[in-house]
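Removed from the display is one protein chain of the complex; every other protein chain stays in position.
Going in written order, the chains are labelled A, B and C, and every chain counts its residues from 1.
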Amino acid sequence: MQTWDMDLEELKEEETSLPGSKLKTELLTVNMGPQHPATHGVLRVEIKTDSEVVAQAIPHIGYLHRCMEKHCEAIDYRGILPFVDRLDYLASMSQELTYSMAVEKMLGTEVPRRATVIRMIISEMQRIASHLMAFGTYALDLGAFSPFLYAFDEREKILTLFEDISGARLLYNYFWIGGVWNDLTDKNVEYIKEFLDNFEPELVKYDRLVSQNRIFQERTMGVGTLSLADAHSFGATGPVLRGSGSAWDLRKVDPYLFYNEVEFDVPVGEGQRGSEIGDCYNRYYVRMLEMVESVKIIRQSLKLLEPGPTLGKVSKVIKIPKGETYTRTECPRGELGIHLVSHGEKTPYRLKVKSPCFTHTSILPHIAPGQMIADFVASIGSIDIVLGEVDR
Amino acid sequence: MRDERLTFFGYFRNIYTAVKSSLIGMWITFRYVWGKKPVTVEYPEVRDVLPDNTRSRLYNDALNCISCNLCAISCPVDCIYISSVPRPKDLEVPKCDDGTPKRQVLTQYVIDTALCCYCGLCTVVCPTECLTHTDDYEYSQYMVEDMKYDYLTDDLIAWRDRIVKT
Amino acid sequence: MQDGIVLTKVDELLSWGRKNSLWPMTFGLACCAIEMMATGASKYDLERFGCGAFMATPRRADLMIVAGTVTLKMATRVKILWEQMPEPKYVISMGSCANKGGPYWQHGYHVLKGVDEVVPVDVYVPGCPPRPEALIEGLMVLQKKIANERILHEKWVRNV
Partner (left out) sequence: MKEYCMRSGLEMYNDLISSINSAVTNANASLISPGEEEVGDSSVLVNPESIFEVMSFLKPLYNGLQVISGVDYTEYIEVCYFLAHFDPENPKDVMIKTRLKDRQDPRLNSISSLYLAANWQERECYDMLGVSFNNHPDHRRILCPDDWEGFPLRRDYKVQEVYRGMKVNPENKMNRDDQLFEDNKQKGNEADLIAWALSKGL
């Protein structure tokens, strides 16, 4: 992991050995964050720059360390759900899904079929909402303001649906252990269908507005390239790994819910439109293609909806027998894993969250050296981190 | 950033694509001037209709509370404080609206809304459905102490008539 | 200087101008920041209150919306940011976490229990996270407070 240190030393040698130059140069340290419009929260990056080229970037995290894992050791299994919500606040439903699947796996609870289908629909809707947010803020980072407004416009429609079924706008507490809280009514199903019909032309619009935009392409193509071997070694998952050219998707590789009953493709970064494999454009473009796939999945799973109960049999006080598990699902930002250790009590003995954003933030020092500062902003945006999940 | 050898035609093609994509973007944005309905909710005058199960400010109808403590136990952030004493034996036991006898005398019911995380776990366990989420979200305060609501004070009991739909 | 009708009217004019051009700082901490962004986006449109110009630097901002959990590591930075803002400055504490520590008050060893430990807060907005309407309502409560302020009176009459 010495890569950037070596880069720094090489750079210094190069500078001092310039022919005919007796000037001693020093690297300039620029502090980016914690309050910075382009760091997606409270990430602080200490950048050592040589003129405008980043020589070394050291991310400092922990500005949103909310001690979630410590809380989980003292709270009962149902009460943890609101805390799990607050990890990745842009994709709360997906986080809840992982946690409730982990607890159900330990308890051996069977989730009713209707609840599972609802979970699938809602988590794919959440994926669309999360990717819309990533799309909007990424365009905002690169200087385009109106995509942000369009993306929020569509996102609000999804939030309206979520509010209708769960009662809250952002942190839902909707996927309970054993099923879902409220049923999806016919009105909601109609709403989803109507939304999907309106959403597909919007995607074409985003494609013409941003993805095909020459300026956007110039800003992102060939920037922040991450090779496949490095992505594996970093443990990268989700759009970051797929942008580097691997078709690893947990929904295909290890299907949970009913992902084996629906048909969808795994979008992979293939250097579309003349970009390099693994650069910012590919990571961004994989997200855009995933939204198309999500629309496909939702359409198919709406057909799977059958009447039935939505909450399985779970005792009032949940006690998990001794044991431990590691459960992971494919969240919008990558694989979220939950390592749950139980000692047969009402509270978990230990709950460790493997957050994809934490892993992806550690990639930043690797891809930063040699970029312009403005390109570094593009790199942060393309990785799409949520600091609540990085720091937990 | 791409390594392209710039030819004479490439130079003009670059200019052409840049201008073209900007114009496409401008056209897409420009169409919003007509043909699209405004989405803005003019908040203080117009309000969104909130769904029935919306989760905003908590309200406890203290007259129907049987002091079972279930809400305080299920609260993940411990922001509900209840205390009660057993009802003296010489008094008759009153009943709630749904017929549950109130064996305890409620002496304190405080919710610190500055701590509440609005998860809804307390309302689903309530046996007499006296603790509910109302659809009132407008209660900003100047002092943080004002966010602690004692549901046994007279003004909050009077608030019941406005909140509880009969 | 005497307190008279002219001073009162000028004060009112100044307060009216100030309350309708509050410029907030782009300063998101956690979940509430997303709702703050949603408030600034098209559906709720904070610009209608003269409050939509999110400034990227504290030196141009009048209003700090503390949106999210303030941790101890962040608290010193929040204080520095607040000190950099020019007078008159206002702070809205948005959401449970900023009000009093929120869900993290009990075992949160690294969470500051309320942002009012480090900066003075004018308005506390409840919610976790507050709806965009609730934030707008908190803003209107703050505007009410500003409308009642009398800058010249404070400066020229009371302090003399």
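One rule holds for everything that comes next: a contact is a pair of C-beta atoms (placed from the backbone, for glycine too) under 8 Å apart; a residue touches a chain by one contact, two chains touch by 3 or more.
Owing to the predicted nature of the structure, the values given are computational and were not obtained by experimental measurement.
K.L.:
Which shown chains does the chain we cannot see touch?
P.N.:
It touches the following shown chains in the full complex: A, B, C.
K.L.:
For the chain not shown, which residue from A:D85, A:E330 or A:D391 touches it across the whole complex?
P.N.:
Of all options in A:D85, A:E330 or A:D391, contact with the hidden chain holds for A:D391.
K.L.:
Of the listed residues C:C51, C:M94 or C:L112, which contacts the missing chain in the full complex?
P.N.:
Candidates C:C51, C:M94 or C:L112; residue touching the omitted chain: C:L112.
K.L.:
In the full complex, which of C:L7, C:A53, C:L72 or C:I151 touches the chain missing from this view?
P.N.:
Touching the chain that is not displayed is residue C:L72.
K.L.:
State which residues belonging to chain C touch the missing partner chain.
P.N.:
Chain C touches the missing chain through residues 72-73, 75-76, 100-101, 105, 109-110, 112-114, 117-118.
K.L.:
Given the full complex, what residues of chain B touch the hidden partner chain?
P.N.:
Counting only chain B, the missing chain is touched by 62-63, 65, 79, 81, 83, 85, 87-88, 91, 102, 105-108, 110, 112, 115, 148, 152, 154, 157.
K.L.:
Determine and list the chain A residues touching the chain excluded from the picture.
P.N.:
Against the left-out chain, chain A lists 1-2, 5, 61-62, 65, 67, 69-70, 105-108, 229-230, 232-237, 241, 246-249, 252-254, 266, 320-326, 328, 335, 337, 339, 341-342, 349-350, 352, 354, 358-359, 361-362, 366, 391-392.
The criterion applied here is as follows: only the chains that are shown with their structure count from here on.
K.L.:
When the centre of a chain is set as the mean of its C-alpha atoms, what distance in Å lies between chain A and chain C?
P.N.:
Result: the chain centres lie 30 Å from each other.
K.L.:
As a quick test, compute the distance in whole Å between the mean CA positions of chain A and chain B.
P.N.:
Here chain A and chain B have centroids separated by 25 Å.
K.L.:
Roughly how far is chain B from chain C, going centre to centre by Cα mean, in whole Å?
P.N.:
The separation of the two C-alpha centroids amounts to 21 Å.
K.L.:
Would you give the residues of chain A that are in contact with at least 2 other chains, written as numbers and ranges?
P.N.:
82-83, 153, 156, 171
K.L.:
What are the residues of chain B that contact at least two other chains?
P.N.:
Counting only residues that touch two or more other chains, chain B contributes 39, 76-77, 117-118.
K.L.:
How about chain B: which of its residues touch chain C in the complex?
P.N.:
Going by the criterion above, the answer is residues 39-44, 47-48, 56-57, 76-78, 112-118, 137-144, 147.
K.L.:
Touching residues of chain B toward chain A in the complex: what are they?
P.N.:
Per the stated touch rule, the residues are 1-2, 14, 17-18, 20-22, 24-25, 28-29, 39, 50-51, 53-55, 74-77, 117-121, 133.
K.L.:
Flag every residue of chain A that touches chain B in the complex, lowest number first.
P.N.:
75-76, 78-83, 85, 144, 146, 153, 156, 163-164, 166-168, 171, 173, 182, 205, 208-210, 212-215, 218, 221-223, 274, 375
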